[in-house]
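With one protein chain held back, the other chains of the complex are shown just where they sit.
The block that comes next holds subunit A.
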Amino acid sequence: MLTRRHFLAGAAGLSAAAGGLPMPAIGQARPKVVIVGGGAGGASVLRRLVERGNDALDIILVEPQATYTSCFYSNLFLGGFQPLDVLRHDYGAIAKLPGVTLARDAARAVDLAQRRVTLAGGSVLSYDRLVLSPGIDLDYGSVPGWSREAEERMPHAWKAGRQTEILKRQLDAVPDGGLILVIAPPDPYRCPPGPYERVSMMAHALTATGRSRARIVILDPKDRFSKQPLFQQGWEKHYPGMIEWMPPAIHAGIQTVDPSSMTVETGFETYRNADLVNVIPRQTAGRIAIEAGLAGDHLYCPIDPLTMQSRADPAVFVLGDAAIAGDMPKSAFAANSQAQRVAAIIGHELLGGTDGEAAYLNRCWSLIAANDSVFVGGAYRPGPDKIEQVASDISTLEDSAATRRANYEDSAGWYAGLTLDMFG
């Protein structure tokens, strides 16, 4: 079968003048791979490429933060199950890998034609292959009355770090009998079960500290949500009467939020003096990917399901939350799985050897209460137009307590394994 990728790889030696995808000629400097974003996508690609090529590639990781705080697992910090330190990882071991350079800076612009990335500090990096794994950006205009300036009073905590700490501090200050509002995001967004695991962890923290008269209202723009029966069963079991989920048919839309008075007005009712308002807004691919023209008319970036190459430019790979990965959700597990594929294709194109098979996996755990963890998982293959789900697995309402506890232990093992895979 002659795919576009095989054609390009075979013709690469001839195609330089025609503007195709040249393989660097022998004797030239090492092929250059620039990776933008040191999260579950970018860091995983980096380590796979180093394993494959040792120092045969010149790899530059562009990441402005010295310390990575994982958004995945951060709900467990909120619930009091993990200290903040567990979420934090530094790039020290990555920086020491052969052929790897760390650019502690943000990418500001991508020039696809010239194959160059300009950094905020002004330096310009050229590349043979570009890996874009910038994660999400938040649409601050998507919730009327909310803004970037309001994120201290009404935190999102959907990008981990300072925001995670603000949310935790506010949760700790909610009085017994207080009111928490969680504004959930529209699809597609990072971590589909995340808002509902977060609510579970808030309820756990409140209950565990003698504040079980507090109430949590979820204002959702969606008619249903990930693992909904599992969450709702768990909420009634562990936190009876504490959590109200309001779909759009009931709340009739968010009219406006006012951070100064902590007011949220919906089509159904107005909540004044709320004790905590967690606004999780609409999300898009990281701005750098959109500004590079890789998203087209979409909020996220279309990719070739076989290779994770951008539909706009086969020298660019987009993975993780920023990509339109078909049936795959936006999760750290998914990004890490896609990273295996990206590294295989880049290794194949720049170093030769096999490109393997495209097979993607995902598994997302959510903790509802102590030792009560549920999961949803899937296996995926490239279809003609998108990555398609070929198998799925989900916790059941009838699970034993031992099963739920084993799920929790699996999730802890996954977190340790993934972060080791990313950071060494």
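We take it that a contact is a pair of C-beta atoms (placed from the backbone, for glycine too) under 8 Å apart; a residue touches a chain by one contact, two chains touch by 3 or more; residues count from 1.
Quick note on the criterion: contacts and distances are computed from a predicted model.
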Query raised in the report: UniProt protein name for the omitted subunit, picking from "Penicillin-binding protein A", "Methionine synthase", "Thiosulfate oxidation carrier complex protein SoxZ" or "Peptide/nickel transport system permease protein"?
Result: "Thiosulfate oxidation carrier complex protein SoxZ"
Report summary line: Contacting the left-out chain: of A:Leu125, A:Ala184, A:Ile254 or A:Ala274, that is A:Ala274
Report summary line: Given A:Val86, A:Ala106 or A:Ile250, the residue that touches the chain left out of view is A:Ile250
Query raised in the report: For subunit A, which residues touch the unseen chain?
Result: 177-179, 213, 215, 217, 232, 236, 240-241, 244, 249-250, 252, 267-269, 271-275, 401
